[in-house]
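Handing you this structure, nothing more for now.
Shown here: the complex without one of its protein chains, the others still in place.
Just so it is clear, A, B and C label the chains in written order, and each chain counts residues from 1 on its own.
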Amino acid sequence: MLSTSITPRVSETDGAGHVNNAFVPVWFEAGRREIFRILTPSLAFAEWRVAMVSMRVDYTRQIFFHAEVEIRTWIERIGNKSFTVYEEAWQEGALCAKGTATYVYFDYRAQRAEALPEAERRALAAHLRER
Amino acid sequence: MLSTSITPRVSETDGAGHVNNAFVPVWFEAGRREIFRILTPSLAFAEWRVAMVSMRVDYTRQIFFHAEVEIRTWIERIGNKSFTVYEEAWQEGALCAKGTATYVYFDYRAQRAEALPEAERRALAAHLRER
Amino acid sequence: MLSTSITPRVSETDGAGHVNNAFVPVWFEAGRREIFRILTPSLAFAEWRVAMVSMRVDYTRQIFFHAEVEIRTWIERIGNKSFTVYEEAWQEGALCAKGTATYVYFDYRAQRAEALPEAERRALAAHLRER
Partner (left out) sequence: MLSTSITPRVSETDGAGHVNNAFVPVWFEAGRREIFRILTPSLAFAEWRVAMVSMRVDYTRQIFFHAEVEIRTWIERIGNKSFTVYEEAWQEGALCAKGTATYVYFDYRAQRAEALPEAERRALAAHLRER
């Protein structure tokens, strides 16, 4: 499991008084930094290798400005050309949101998905969620 | 169907050269403005009545900076205390993303979901998607 | 003068109940789209020609969610390698924010500022603010 600490920002709250739901996908993306590094070790966009296919978030509890949030990130599934990340957002001991994101391993120059190389598959597998 | 025109912003693109996936939920939320107005006619946050339960987005095509995007918004389902919005993002004649968002009708003071009043249900129903 | 209409988004408000100050620079950048198009007619990032040098915003009135905002954009100064944009944000007949942004005409491959070509200078000059 990868753990990322997020300090909520004023600009991420909304008029309803809590963190706006649209920032949870932003935080979940922040939680995937080491996953991105597996596929693009330089983190350089000229060598970027992932493209998002789908995303799902379930909101179970409001998130507030005053306390730290922990994003927990696992790999849930590794397919031939794609993989799915599972993530949770925790604040003050409570699960506030959980979700998945599916990416394809993408060649931006050729504009097509490609099979995940074996070394990358193994590196992703090290973060597989046990159930 | 509600239609909202979005002009992509430089700040909404990312290093991979297209609109970042995290801004599609932001645009879809922008597309729900008239839905929010049905439930909170003043659009004042002190009277805000919706809380997001879940969101799903499928990305079918990259979205680019240079052209307008149309967000199309329908009501997909009206439950007792909740409802689901279905949305699509179109750019240059192509469907680029589609997704759903489910909200509960929420009393922020009492911190609990409530049944959707009949007048609001009828107003939402005017935007139901025919299938 | 260029005029850009902005519909505030829920995600752009903050817990203090108004539009968060950090989104005014985002809206002002949105107002510069036709300025960017003068320098990069394709709006393609591979041919992007501006880099920001400085930005200043004065906030004169709170901006709220419920009403449209008009961004007014002028060119204030055209130098040899740089130019300054002056912008205002208006809501319900009141000036809410004003600011300037200075850009250099930049060659991202060579990583250096260059003199603004004559044709681009003339096109920018068409938007000069008269005082």
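As a working rule, contacts are C-beta pairs under 8 Å (C-beta built on N, C-alpha and C of every residue); 3 or more make two chains touch, one makes a residue touch a chain.
Predicted model only: the values in this text are computed from it and were never measured.
Within subunit C, the residues in touch with the undisplayed chain are 14-17, 21-22, 25-26, 29, 45, 48, 51-59, 62, 108. Listed here are the subunit A residues that touch the chain not shown: 4, 7, 9-11, 13, 17, 26, 29-30, 33, 36, 42-46, 65-66.
By the touch criterion stated above, the residues of subunit B touching the omitted chain are 10-11, 13-18, 20, 22-23, 65.
To be clear about the criterion, only the chains that are shown with their structure count from here on.
Mean C-alpha positions place subunit B and subunit C at a centre distance of 27 Å.
Taking each chain's centre as the mean of its C-alpha atoms, subunit A lies 22 Å from subunit B.
Subunit A and subunit C have CA centres that are 32 Å apart. Annotation for subunit A: residues 14-17, 22 touch two or more other chains.
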